[in-house]
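A protein chain is absent from this complex, but the other protein chains hold their places.
And then chain A:
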């Protein structure tokens, strides 16, 4: 009898311990995952900030007016401190990474000193411009090395926890891609001599324009079904499921979707007027048969069919076997950045796979454009003389306060980089300078 009670007690004890152990194990794992996530975040943020730092220094180089340069220096200074704090959070205690930190703090010091100075009275000297140029090149090297490490880490699913382990027991042979990569970064920085010390404007609208252009009568669900059927190009409305938006939506919509013939389609229609705000079709895209230019013609025809007029191509790019095209509204030769439409075309048969006109409908209206009081010649003088201007336009963009302003837009080349520069056409102030990218080394094959 006693024996049985003992056995029962013991088994309860064992089961209890097992349960407790399991819980502890779960908790430990949860904490490990959390620590790992913190490391991952710091690392990915570090690479991102280095990217940004490089671009911002480049932008500073292309700037001319000092009233834009000071805020730009502050921005670079802010980024270096962000990047430094990212480095500080990485478990690199055992790895010498101090040269990189030093490099960052050098940039920080330099930009801080120039930012607090009154650049109107005391502009950048040639020496300082040279330093800035050097920093630009060096940050490119670091950015590149870090991106390579990041690519390897993502591709091989590397864990910072393992890095920590690898650092702790040096003699053990572990996969130490991260360590090797970071050592290269450090070496790159060491090579620099001691003497040194997003932002796209498209579709941005801080002030929402309340969808003025969404006019017309309210449509019923049945009408919405008919419209989406036509746009999807299918015969039967029975395949389509449709729903309305809730109270949180900026503008009331019908959302319809369908699945048929290996295709999945989705569309957002405004309840007011039944305009297509966004459309997406997903299917397997076959071998590329059409050129990007052929796809552009399909996209243009498609937009005409939907009744969009005076749209001009702003940029295009091929991603896989699809082409992505951005169009801007053109009012009497002035392009309006906020009125933007994107179209996606499959380059196997030219089918339009997507359209988004949300920004267009949000911002579009007939504007009363003022005559530019600053001529194009006068505006050119404001641009940094080192930038070789290649193209010019008149445009409407949103400034930092979210107001629409008329500007002279210049596309120019400085060194190997292309910049987009906006000069206010009524006041002659340099409003925005952007470095244009859009191409990157393919890390997967290099």
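Criterion: contacts are C-beta pairs under 8 Å (C-beta built on N, C-alpha and C of every residue); 3 or more make two chains touch, one makes a residue touch a chain; residues count from 1.
Methods note: contacts and distances are computed from a predicted model.
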item	value
Identity of the absent chain, which is to be given by its UniProt protein name, from "Putative membrane protein", "ABC transporter permease", "Spore cortex-lytic enzyme" or "YdbS-like PH domain-containing protein"	"Spore cortex-lytic enzyme"
Given A:105, A:257, A:272 or A:331, the one touching the chain that is not displayed	A:257
Identified contact with the non-displayed chain, of A:140, A:234, A:292 or A:382	A:292
Residues of chain A in contact with the chain not shown	30, 33-34, 37-38, 40-41, 43-45, 47-49, 51, 147-152, 154, 156-157, 175-177, 180-181, 183-184, 198-200, 203, 243-251, 253, 255, 257, 264, 266, 268, 278, 280, 282, 288, 291-294, 296, 315-320, 323-324, 326, 340, 342, 344, 354, 356, 358-359, 390, 413, 416-418, 436-446
